[in-house]
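I have a structure I would like to understand better, so I am pasting it below and will then ask my questions one at a time.
With one protein chain removed, the remaining protein chains of the complex are shown where they sit.
Chain nomenclature is as follows: A and B, assigned in order of appearance, with residue numbering initiated at 1 for each chain independently.
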Amino acid sequence: MSGAGRAVLAGLALTLPFWLPNPYFLHVAIMAGIFGVLALSLNLLLGYTGQLSLGHAAFFGIGAYASALLTLRLEWSFWLALPAAVALAALAGWLIGRLALKLRGAYFVLVTISFAGVVALVSVNWMELTNGPLGLPGVPAPTLGPWSLRGKPAYYYLVLAAVLLASLVCRRLVHSRIGRAFVALRENEPLAESVGVDVTHYLVLAAVVSAAMAGLAGSLYAHYTRFVSPEVFLFSYTVTMVIMVVAGGKGTLAGPLVGALIFTVLPEALRAVVSWQWQMLAYGVLLILLVVFLPRGIVPAIAAWRVRQAP
Amino acid sequence: MAELLQHLVNGLVLGGTYALLGIGLTLIFGLMNVVNFAHGEFYTLGAYATFAALGLAGANFFAAVLAAIACGAVLGALCEQALLRPLRAESIDTTMLVMIGVWIAMQNAELLIWGGVAKSIPHPFPTAPLVLGPVSIAPLRAFVLVLAAGLIVMAYLAIHRTRLGTAMRATFQDRDTAALMGVRIHRMHTVTFAFGSGLAAAAGALLGPVFLAYPSMGDLASLKAFSVVILGGLGNLPGATLGGLLLGIAEELGAGYISSGYRDAVGFVIIILVLLLRPAGLFTKQERIG
Partner (left out) sequence: MARAAGTLTLAVRDLAVRFGGVAALAGVSFDVHPGTITSVIGPNGAGKTTAFNAITGYLAPTRGRIEYDGSPLTGLRPSAIAARGIVRTFQRTSVFPALTVADNVMIGLHLRGVAGLVDVTLRRRRLAAEESRLAREADGILDFVGLGRRRGERASELPYGEQRLVELAVALGARPRLLLLDEPGAGMTTAEKTTVTDLIYRIRDQATTVLLVEHDMRMVMSISDAVIVLNHGRVIAAGTPAAIQAHPDVIRAYLGSAGDRA
């Protein structure tokens, strides 16, 4: 994207609450931001290391529960609970990374699904901690000094900051030897090993950073909806993330954000017309169509189109 | 002791159907190199097809179960021809994503057709349990066990005693040589997928009346099928059978002696532990597909 285009985009994002009067639209923007962080997080694994995590909702859920429990039960400030939630999710990511160290492809997928399955069952069954299926209501909204960030405009800026942070981390990683090691694992593992890339170390690192980001999104989600229940572990969250990344363009920096925007706004726009079930059905069909017809995703397709248009 | 025996019997009933699921998945995985995340949806399909055949067509229960199996096989064949055949040259990751798409689409189609409320599938068996010494078993469950065992034996015979089965085994062992010997690989793939899907539908038709039919029942079925395949080793038919029985019994014991809330965690823990400690499966010494 050109510098001018980027400036316009930044301007729009920064002033959004001022020209988007309807709080419902702002709600959609906030959810798009939270999913944007999630999609960026999944993309680190799926797009760069080439390993698909179908247990990503677990990291999201761990972040949400950790943040909710710390603020509710221990009355921690949001600003302490957030990093703690991120750290706990990162720890879970480390665990998965260690477990799946030698596993690739389908086996990696199965371990991540199983991990998410176990965590979800714990959230339902450990009543004393999680309140079971009833969930945890009344998660406090964050405050900043004397101000509450309860309002949508304020929360929008909080989420926007998280999106920027996650994008920045991804950008720096990708343009460093760490990101190149991720890609090397995806492209040709034996060759990567032959020039000294400790592939398993970088897979664990990718899992940790990815899980931390998902935990960040989880914490933001918990304090925004102010309610956490085992639904945060729903498989449909993971599916949504996968669609966002695959549609936007896996292994690109902008793709997950574009995907998150499209697949948050579109369902909301279509909500009046079609039911949620139809949408999920369409998601399934769309995933098939995307993989068959647009395997690299929207962002690379546009980039390729622009190259062809250029004289 | 009586309690333990009872758990073992219940475990066998579950395990028999898990074995059916596992055999189907391990064939597809082994022969086609496709990670079929939609496998559980064919299980769901089997349950709903039975329900539909009973309720809508007024069929006899046994005919309904057969119809469900046929339905799974036909839809499996269609799915293979329409989606997987064009993607034969693609990587395993591509087909995996496509099958995840099929999984989501099928599940939500079922949700749209049948609604989210669980359906109970009527069956002609008396509810009074058969008592055999210290253990008792509901007649329906006994029927499930017998039919599952029968289907497993049939699957073995089909693979070991028929020309088609021989061609299947040949393809599994060495696709190129099999093709040179005149095996039509395309057809083998369709047959394998249909066969595997039919077995999954059979498992659904059998367990549907025992529990309930609901749209998301396939999620756990898929994962259980994967646990079975991982326990038994990729493409290992006897392994899948043993793995299925083992998982069924382990779940019953886990639910009975630890906590029923964590019944389904048994499969997850098995996946993680086996992949961690013995990635080739527990029964790797055994012959693969014959």
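The definition used in the following text is that a contact is a pair of C-beta atoms (placed from the backbone, for glycine too) under 8 Å apart; a residue touches a chain by one contact, two chains touch by 3 or more.
Keep in mind that what you see is a predicted model, and the values were worked out from it rather than measured.
Chemist: Using the touch definition from the header, name the shown chains in contact with the chain that isn't displayed.
Modeler: Listed by label, the shown chains it touches are A.
Chemist: Quick one: say which of A:16, A:169 or A:270 touches the chain that got left out.
Modeler: A:169
Chemist: Which residue, A:15, A:188 or A:275, contacts the hidden chain when the whole complex is considered?
Modeler: A:188
Chemist: Considering the whole complex, which of A:28, A:199, A:239 or A:288 touches the chain not shown?
Modeler: A:199
Chemist: I need the residue numbers on chain A that touch the omitted chain, in ascending order.
Modeler: Per the touch rule, chain A residues meeting the hidden chain are 169, 172-173, 175-178, 180-181, 183-184, 187-188, 190-199, 205, 209.
Operating definition for what follows: only the chains that are shown with their structure count from here on.
Chemist: Provide the residue numbers of chain B that touch chain A in the complex, in ascending order.
Modeler: 29, 35, 83, 86-87, 92-94, 96-98, 100-109, 111-112, 219, 223, 226, 230, 259, 261-262, 264-265, 267-269, 271-272, 275-276, 279
Chemist: Using the touch rule from the top, collect the residues of chain A that touch chain B in their complex.
Modeler: Within the complex, chain A contacts chain B at residues 50, 52, 54, 99-100, 102-103, 105-107, 109-111, 113-115, 117-118, 121, 124-125, 235, 239, 242, 246, 275, 277-278, 280-281, 283-288, 291-292, 295.
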